[in-house]
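A single protein chain has been removed from this complex, and every other one stays in its place.
As written, the chain order gives the labels A and B, with residue 1 at the start of each chain.
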């Protein structure tokens, strides 16, 4: 157990842990946003979810899609598609002994880009706000992946 | 290589590994459930998947959506949206030297909640069964995230 304490003395890993926790909390917030719009707009995907609003045909009218709900769901899926790669690559990158300031730059850029991406998606802001946020995050993850493959390839 | 063996002497990490393996196996079972309903109900998303049932227009009638298949797919996506955060936060939490009994409580609550969530989604059980299962799992992950940010913030 003692050696695990070494991990908490590794500053890059500590920073990775903090930024990842923030990112995942942000991603989990999307579930709440979806639930909020589903309840306030009465838009449901499952018959059992809207049974409180009436029986039979009366409840079925709430089984529909809604622009606002679909927008939050797309933002959530986009988070999954981009934050999951960051967590996987970032964990391996953190353990590959990178320079602390370089690592912090990557983590901060990514977290900033993804928070801005969510704001741009949900407001919505005109393009290219969301597109730029996407590409900054994408490039950051790719930059870590490139460093990993260049320095530590073992196939 | 010797120091890795320390990890297998860390009881919290061992417990995290076991519960995560069970959770991921459960999540992978959703792919089988989708495949099962697609084949038994002849509901496909790709033309090449139903070419065995006829050619041209005859096969196209199987390119449709089905309540049962969509329900399994929603349950699967909900698993991804909730189990992925648990794995990321839980891994960092396990390495942050928490109390063993507190950690076990978190892991067991989460695994139980997600298994119950799947049962409630696929049966389907009336609400609030599924909603409660969702919030117990969500709260468990959030409780670990809170502890991580409170004790180990490094930005």
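Keep this in mind: a contact is a pair of C-beta atoms (placed from the backbone, for glycine too) under 8 Å apart; a residue touches a chain by one contact, two chains touch by 3 or more.
Since we're looking at a predicted model, the values are computed, not measured.
When the missing chain is restored to the complex, the residue among A:32, A:105 or A:149 that touches it is A:149.
Between the chain not shown and the residues B:19, B:37, B:62 or B:93, the one that touches is B:19.
Summary of contacts with the chain left out: across A:35, A:59 or A:80, the touching residue is A:80. Interface with the hidden chain, as seen from chain A, comprises residues 3, 6-7, 9-10, 13, 71, 74, 77, 80-82, 84-85, 88-89, 91-92, 95-97, 121, 124-127, 130, 134, 138, 141-142, 145, 148-149, 152-155. Residues 1-5, 7-8, 11, 14-15, 17-22, 24-25, 27-28, 30-31, 45-49, 51-52, 76-77, 80, 84, 87, 91 are the ones on chain B that touch the missing chain.
By definition in this document, only the chains that are shown with their structure count from here on.
With centres set at the average Cα position, the gap from chain A to chain B is 16 Å.
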